[in-house]
Every structure is written in C-alpha cells, then in structure tokens.
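Left out: one protein chain. Kept in place: all the others.
Letters A, B, C and D mark the chains in the order given here, with residues in each chain numbered from 1 onward.
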Amino acid sequence: MSLGSNLDLLTVTFYGTAIALILIGLYAALVKRSLIKILIGLSIVDSGINLLLVSIGYLKGGTAPIFSPAVIDKNPAMVDPVPQALVLTAIVIGFAVTAVALALVIRLYRHHKTVNIDEIKNLKW
Amino acid sequence: MDFLIKTLGAIATIIVAFIVGMLYMGINRKITARVQNRVGPPVWQNYIDALKLVSKKTSVHHGVMQHLAPAFLMISSMGTLLFIPILRGQSWFPNLSYHGDLIFILYFMVLGSLGMALGAGQTGNPNAAIGITRGLSQMVGFEIPWVMALVAMMIQYHTTSISDLMAIQQQHGWLMFQNPLAFLAAILAMLGMFRYSPFDIVGAPAELASGPISEFGGKYLGLMMSSGSIFAFTKLTLYVDLFMGGASNIVVLLIETFTLYLIPMLYGLVSPRYRTEQAIRYFWGWPTVLGLAALVYSVVI
Amino acid sequence: MINDKNSQKIVDIIQNFARKHSLFVLAYGTGCGAIEIPPTMTSRYDAERFGIRGAATPRQADVLLITGYLTTKTVKRVIRVYEQMQDPKYVIGFGSCTINGGMYWDSYNTIKVLDRYLPVDIYINGCMPRPEAVIEGFIKLQKKIMEGRAEGAKHYKENLEWYRANQKKVLGPTTPHIQEYNW
Amino acid sequence: MVGSPVQLIAIPLFAAFLIPLLGKAWKELVRITPGVVILYLLYLSVDLLNYTIEHGRVVEVIAGWTPPWGIDLVFSPFSGFLATLMLFMGLLVWIYSYRYQTFEDYDDYEPTLKYYLLLMMMITASVGVVLTGDIFNLFVFIEILGITAYGLTAYYRHRDGAEASFKYLFIGSLSSTFLLLAIMIIYSQLGTLNMADIAVKAHELKPVYKITALVLFLVAFGIEAEMFPLNGWAPDAYSQAPAPVGAAFAGIVVKAGLYTVIRLIYTLFEVGGTYEYLIVMGLITMFFAEFAAFSQTKLKRMLAYSSIGQMGLVLVAFGIGKEEGVYAALFLMFNHAIIKSLLFMSGSYLVYKSKNKYISELNGVGKMMPVTSFLFALGAFAIVGFPPFAGFWSKLAVLTAAADSGMLLIIALILSISLIEVIYYLRVVNRIYFVKRDTDLGITKPTPQAMFSMLVLGAIILIVGFYPDVITGVLHKASATLLDKGSYINDVLSLSQTIN
Partner (left out) sequence: MNIIHITLGILLGGAILTYFANKISGVVRDLMFISTIVVAAALFFIKMTPDTVAVFNLGGITLSLGMNHLGLLFSIIILGLAVLAGFYSLPYMKGKDNLGFFYMNYLLSIFGMMGIVMSKDLVSFFIFWEIMTWSSYLIVVYNGNKANKIGIKYILFSALGAYSMLMAIVMVYSQLHSFSIADLSAGFTTMPASYQITIALLLITGFAVKAAMMPLHVWAPDAYSNAPMSYTAMFSGALSKMGVYGLVIVFVTMVSHLPQNFWVRETIAWLGAITAGMATIYAIFQDDAKKLLAYSSVAQLGYIITGVAIGTEISMIAALMLSIVHGMFKANFFMVVGAVERQAGTTDLTVLTGLIRKMPWTFFSALMSAIALAGIPPLVGYVGKWMLYESLISNGNYILVIVIFFASTAGFLYVFKILYSIFLGQEEPEFENVKEAPALMVIPMVIIALLLGFFGAFPGYLLKYIDNALVVMGYPVSQGKWWEMTTLFNAWGNKVSTDLIMYTTITVFVTIAIVLFYRWKNGRYVSTKDISLSGEMPKEDENYSFKLDFYKPFERAISPLLRYKISKYYNEFADGMEAFFDWTRRIYNGNAQTYAIYVITFLVILLLIANNIFTV
C-alpha cells in the first residue's frame, strides 16, 4: 500500500489537489492580514488534509467498505475504511475549531474594532 | 636573680637610650644651627627642655586617651628597645632580644603611632587629626621599601632574628655591603621614619600648629620627647644591628649610630618639605625600586 | 620629702634653672612688632642659644610674647591663649603700644595698658624694639625666673576679679567665650 | 484494582455533559459535581497506579477490538503517574476555583457552568492523551484539549483573553494539521494506528517517510510542549487565562504536551539524533524563555515564561536519556506541576486587584497577605532549587543524570540559566517582602478553598523537600517503565494473541 505503487492520473490529481489546497491554505494563513481570511486559509488546509487522507485509502475500482456476506464472498477490492473514519473525525474537529475561532474573531472585532491581525497585539514580549 | 639582673639591665638600657637619644637630638639642634650659621643651643638643651616640661604644671586634659597616648608611645619605643640586641656578645645590656624577631618588631613599632593617633584624636583639635592622617599615610609610604629591605635580608640569610643576622655579619661582613640595595632602600625609608625634613609635614608648625601634639603640653610633651629620643636610639640601633653588624661595645655603638643619624639629619637640613602625597610617591618611587632590586638580588644570590 | 622646705628649695632651684633655660615662646604677632621676631630667632641674633624657641600652641608655651598693640578684637584671643597656657607662664609686652598705647594712644579700639588685662612680667620698650632689645628682655625675664620673681601668673590668679572686670569693661558684651579660669 | 482505565476517560466525559443537566436541578451541583468526579477518578487512578506498580501495566481494550485494530488504553506506571498527577492537580484546581470570586462577578451561573464543563473536558482530554495507545485517538484528545484550552483562555471577556486564545488556536490548528499529516504518512505506509504496532513496524518505513513523519510529529508535538520557536502562544495563554486555568495549564496541559513528545521519541520511533535534538531544543527553549522571563514586568507573564523554561529543562532531562535522565525529567515534571501551580495560584491573588498585573505592584504586599505571600515565596524558593525544598532534588537529579552521561557543558548551561532564574524570582520575593508599598491597590483575600489548595501544594513542597522518598519510588518505577519499550509492545500486542 505504498504511495508510489499505483500512480495514475486520478491519484496524482487527488494528491496534487490536496497538496495544492494545503499550500494555498497556508499561504492565506501566513500572508493575509484579515483574521477571517486566515481562518479561511486554515479551513482550506484542513480540507486539503482531509482530501489527502481520503486519497490514501482510495483504491482504484474499490467498493465501499461495507461488510456483508455477499460482498465478502466476492472478495472485492474495498477502499480502506479507516481513513474515511479519520476524515470524518477530522472534519468534525475542524468544524469545532472553526466555530470557536469564529467566535473568537467576533470577540476580537468587538474589542479591537478591527480584524487586521497586525493591530491585535496587546500581548507581546 | 636572673630576673633581677634582667630587669636592672632593661632599666639601664632604657636610661642609656634616653640619654643617648636626647644627646643626639641636642647635637642635631647644634648642627642645624651651625649649618644655618648660628651658634645654636648647647647640646644639653634637650635635657633642660625635658626637665622643664616635666616640671610644668599640667592641669587640663581632654580625656583618658590623651593621658594614655604617651604611654602607648613609650610601649612602642621602650618595648622595641627591649626586644632588639643593643650590643653584640656582651652581657652589659641583657634584654629580651631572643624573644622577638624582625616581623614582630616591625609591628610593635607601630603601636605607638596608633596610641599617639588616638590620643591626638581625643583632644578634638582638628590640626591634630589632620596631622595624624598625614602621618599614617606617610607611614604606609615608607613601610613598603623598609619591609622590602627587611624581607630581602631575611631571605638572603634565612632568618628573621636580629641576633642571627648579627651573628651572620660576623662571618660575612656587614650587610650594608652584602646587600647594598637593601641598605639603600632601608636608609631611604629611615628618612621617613625620623620625620625630619622633607618628611615633616605631619607636624608642620606653621601650618598645623605642630600637628598631633598641638594639645599636649607639660608632662605629656616631656614624655613624648623622651619617648621620641628613646625611639630614635632604638631605630638607630636596629639599623646598626641589621646593616653594620651590631656593635661590640658602647663606643662603637655610639659611633655607628651617630653616623647613621647624620643621614636623615643632614638630608633634612637641606631639604624643603614634601606634601603628603609627594612623600608617599617618593617612597613608592626609587626606594621601592631599590627594595625590589634588593629582593631580586637576594633571591639570585 | 617634697614638702620639706629645704628640699623644696633645691627643687625650686633646679626647676627654675630648667625654666630659665628653656623658654618656649608663643609669639602673638598682632602688631608691627612681629617683624622683629624672625631676625631674633634666626642666624643673625640666634635667640635659640639661650634656649628660647618657638612654640606652636599655647599648651606647650611658657612665654606669651605680645608683639605690639592689641585691639579689642584681638585681646579676647590673647586672653584666651594666655589662659590656655599652663603654669608657669610669663607674658612679655613688646613695644610701646603694650605699655601705654604708643602711637595708638588715642585710638578708640586699642588696648592702651596691657597690664590691666594680663599680668605682664617684662616690658620691652621701643617702637619697635630691635632684636637686641628683645634678647635683652628675654635675659631679664630669665633672671627674674631664676630669682623666682616672675610670678605674673600667680598675680593674675590672685587678682582675677580685677582683671576680669577690666577685661569686661573693654570687651563689653563680646566676652561670652572666655572660660572660667581656675587652674 | 477497583476499576479499569476506561473509567478515567468515560466518567469525566460523561460527567462533563451531565453538568448542565444537573445544574438545572440545583445550581450548586455545577460546582460540586466536577470535584466529586475528579476525587473519585483520583482514587481510581491512585489505586490503579498502586496495582500497576506491583503487577505491571494494565492495557484496556475499548469496544472489544484488540490492538492493533482497536483502540487501547495503557495504564503503565509512567502514564499512570502522569494521569494521577493530572487528576491531583485537577482536584486542587477545582478546589481553588470553587467559588473563585471572579466567577461570582457574573450574575448567572452560566459562566460557572462553562468553566466547569471546559475544565472537566480538559482534564478528560489530558488524561486521554496520556493513557491512549492509539495515535489517532491521541490526535482527537489533543484536539479536545486544544478546544477546551482555547475556550478557557478566552474565558474573561474584559481582558485580552480572546487575543491569546486566537493565537493559541492559530498555532494549535497548525499543530493539528501537521499531526494529521504525520498520522497520514504513518498510516499510508504502515497501515496501522496503534502505537505499539507502529513501534514494531517502524523499521519497515522508508527513511524519507520516517524522517518526514518524525519531523512533522516533532513540530506538532513541539507546539504542545512549548518548544522554543513554536511557543509564541504560550505566554499569552498562560497570562490571560484565569488563575486556576493558568495553574491547570502548568500542571496539566503542558504535561500532556510533553508526554506526546516523549512517547514519540521513546516509543514510536527509534531514530538516532532525537535525544540530541531534545537536548538542543530544550536548552534553546530554556535560554530564550528565561531571558524573556528575566525582563518581564508583568507577574503572570513572567511565570509563564518561567514555565516554558522549566519545560525546556524537562526536555533536556528527557534528552539525556537513560533511567536517571527520565527519572529526573519526571521528578521535574512533578515539581513543576506542584510549584508552578502554587505560584500561579498565589501570584494571581497577590495581584488580584491590579489591572495590568505589574510586578512593581507587588511591593510590600507581604505585610498585607502574609500567608499567600509566604506560599509564593516558598514556591519561588522551591522552583529556583534552594534546598531543602522540592525543586532542589529534581535539579540535583537532572545534574547527576547529565554528569553521568558526561554532558558537562549542558550542566554548565543549565546552571547558568538557573542563575537568571534566581535573580528574577528573588526580585519578586524582595518586592513582596522587603520593598515598601507604594501603590494604593487593595488586596483580595483568598477564599478558604483557594487557601486550602495552596496550603496543600505548599505542604507537598516541604514534604518532598525534606523527605523526597515519598515520591522517588514511583518516579523510579515510572521511568523504568518508559524505557522498557519492549514490554510495552509486548503487553499491548499480546492482547490480540490471547484473545484470538
């Protein structure tokens, strides 16, 4: 189940997109000055990672990982269920984090009257 | 019996020292006068002065330390006298010379200065205190070459005892020739020790109204004078013991001590007065260099 | 033994001899007479050969030498210095001014007759006296001492009230610092 | 053995969500329930710890799936010790925050509810981090820990809590990103998420993956463990959180973060150079944190930086390796939890009325609050390692461990850092006791509950200081367990064999 074994266009697209998403997200998080944009960037990173995770488990032509006697008899190529479970969890967590973050942004905006991260540094040194 | 002889000897020593010291001071006054083209007082003038001072009424004092200052001075002068050998190989002046050594004497000689300083301080006269600070500062100056010279001799002959040094000089000749550098350093230090001009800023009469002793009159001054003359003799004897091999009899002793005494005296006659810091710098100049050279010399020897 | 009359006499003789030949002089150089003291002491006249030498403080001095006129301002000091001196002590009035005021005889603030304020043992007259005269005065004083007649201090002690009254008169209200004299 | 390790996670989780319901019945229950739960858990944990010390580790399987497929909880002397420590600190924090005055400023009980809810979740998550044997589960717990910590940091509306919390969150989500990436790499290559299994199979990894995963892990966990360039969030979070939360951070959260690094390096990957990495990073962390602490003007920020510095020291101690090093590190962790919590607890009462918490506002407070000041001073003396207080023994242990490995330069560096520490702590103590009061700030007396928990901590400092043997036995056992990687793998993986 190594990464390089069955490289094809689809896989490359998946991986490529995922990595591109991560990089785009990081760019947004690190460069943009608006808190909202930073959060969007972080969400994009999350999505990228989730996509990457799902891609690992993907098996070309694999079926859904549902165990039933009929399926098991055929011994088909199933996609790995674990990454999918992980992704589900990660999405939930990412959602929670985003929610908290947005709440914080609202608080920060009320407090500082701005969402520019450069101006929110009462705490330093 | 032995104790009695020793005690009598000690008293005799002190009396001789007193007489000789006073005489030297008188000669000093006479010579000074002659140098200044005067007749000068008679050589016994100092005895008269001392007698007068003691007979003078002394009815005021400023406290107990003023009383004790002459006592402290006497301890230092008489005590030192008792702990150095006066004559070599003779039983005329039996004393305690085997019970103390050079380092001890070095320190013992200071006790008087300290007591004097306290006594002068007690009088509350600012001139006295100023004089004392000058004197102590100057003492720090001249002690350095003096100690250097002594240490040089100690390490050259591996002894700190004056008697031993005298005995060694019997074999090897006078130390002033054996270690001339040390002798020179010691002689220069002696100039400061005698507090004659140019190192007499301590009691500069015109400036400080005679400095530390300005509140002392009468018997205090008399005792101080006596102590000073005993001390002068003591110091001279010490120098004779250290550098001129001691004296075998009293005549030689007198000649030798007087010769030594001429040095600070004559030097003083032709010198103006140094300020304190000039005096200190003077002692830390050539005398110290000489002392160091003496040290090196005796290490190399 | 010391109270014995004869031995007291001997002691007195010795003491007087010593005092005579050892005069420590405190020169109070107030007036122009001070200029005569250095030649007296130095090579030319050499007073030291008589055992006369300078003293720097009254505690050590035997002789108070008043060299010239005294103003009301300086007499205060002179009295004080005199009283600080230890017995036996002598006063030499030096020059006419100390005798009768001399050229300051009608000055409003000089002391005319020193003897009214301090017990003068010897006056040296002249305006001003030459060093020879000064030495002459000292020798007179020495003679007086040897004969035991130089008792100015005693006189002062005995007539202290009179002296004090005179002093007060001339000093007026500026006498607060004069100490009690009881030695 | 009274219960299984599962209870340690399940009960508080359940209780956390039960709190709002109970609160509907009687509002006081909101305050009481967490304490009762934590007390029970502590009892459980101590009992388990005693059991494991005698009988070896307890591995508990969740939902019947045996490792390497299922999720397992491992209660070893090492993880058990940490869990017990966390629960104990949790209990003290609970006592301290019981009727903590600031909470009462609000009229309704909602903030209180939120606080206890989050606190319970935080303790749950921390214990979970320590106990879990599954790497993804670890991720989940870390995230829960993070979210609760974000919430608690931003607890005060009127302070800059939100800012600190945002920073924490920002960096924290980067951490989770890297962690997830690393997990992904591991899973894609090894197909397992169980730590023991990963440890067994780690050598199968291609070097490039192994190192990439390691680096990602190190950075992700490094953020949690407050390593130097990754710890920008930490001082803000410490200083803005409420006092009991600050104490909880020092006593609980950081320990969990450190645990992850240690688990990674000691169990997951056997890669050369990690120990050296720990030492170097630990030293750098220490240096920068102590430098920063030295020039702080605000008390809580100073304590926060100092805490980071201590964590650096712990990292160094772990980096020394061997049993002595691990022992020293654990001892340090213990002391740090106790002492730093005490410092946070007492320190925040000392500057209670102050808005900016400047150190200069402490002047002369010792006369007004003698006991609190004394406890703060005790903490300060202990943390700089003056004997006969607790901190000394851990410092000695670190130094002997380092000396045993011949790391003289490191000893010298640690000691010179300690010098800085001595200065800035004693400066504060001086201000408390020996400088005249020059502000007109009033004081707030600690609540009896707070005083009790501080006194307990102070007593522990003294007891450990005078008689360290009360703790050293456990520590030795724990450190031996951590180092015994083989038996860990064996204990975990053997379960599947016995069941199958």
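Here, contacts are C-beta pairs under 8 Å (C-beta built on N, C-alpha and C of every residue); 3 or more make two chains touch, one makes a residue touch a chain.
Nothing here was measured: the structure is a model prediction, and the numbers come from that model.
Of the chains displayed, those contacted by the omitted chain across the entire assembly are A, B, C, D.
The chain not shown here is touched by just one of D:S4, D:N50 or D:N430, and that residue is D:N430.
Across B:T32, B:N46 or B:N125, the single residue that touches the chain missing here is B:N125. Contact between chain A and the unshown chain involves residues 26, 29-30, 33, 38, 117-118, 120-125. Touch with the hidden chain on the side of chain C covers residues 57-59, 76-78, 80-81, 84, 177, 179, 182-183.
The chain not shown here touches chain B at positions 57-65, 67-68, 70-72, 74-75, 78-79, 82-83, 96, 98-101, 103-104, 107-108, 110-111, 113-114, 117-118, 121-127, 129-130, 132-134, 136-137, 139-141, 143-144, 147-148, 151-152, 154-155, 158-161, 164, 209, 214-215, 219-220, 223, 275-277, 280-281, 284, 291, 295, 299.
We take it that only the chains that are shown with their structure count from here on.
One finds 117 Å separating the Cα centroids of chain A and chain C.
Taking the mean of the C-alpha atoms as each chain's centre, chain A and chain B sit 100 Å apart. Centre-to-centre, using mean CA coordinates, chain B is 79 Å away from chain D. Shown for chain B are the residues that touch two or more other chains, of which there are none.
Touching chain C in their complex are the following residues of chain B: 29, 33, 36-42, 45, 48-49, 51-53, 55-60, 205-206, 208-210, 213-218, 221.
Residues 136, 140, 143, 146-147, 150-151, 154, 157, 160, 162-167, 169-170, 172-174, 176-177, 180-181, 183-184, 187-189, 191, 193, 235-236, 239-240, 292, 295-296 of chain D are the ones touching chain A in the complex.
Residues of chain C that touch chain B in their complex: 14-15, 17-19, 21-22, 42-43, 46, 48-51, 53-57, 59-62, 86-88, 183.
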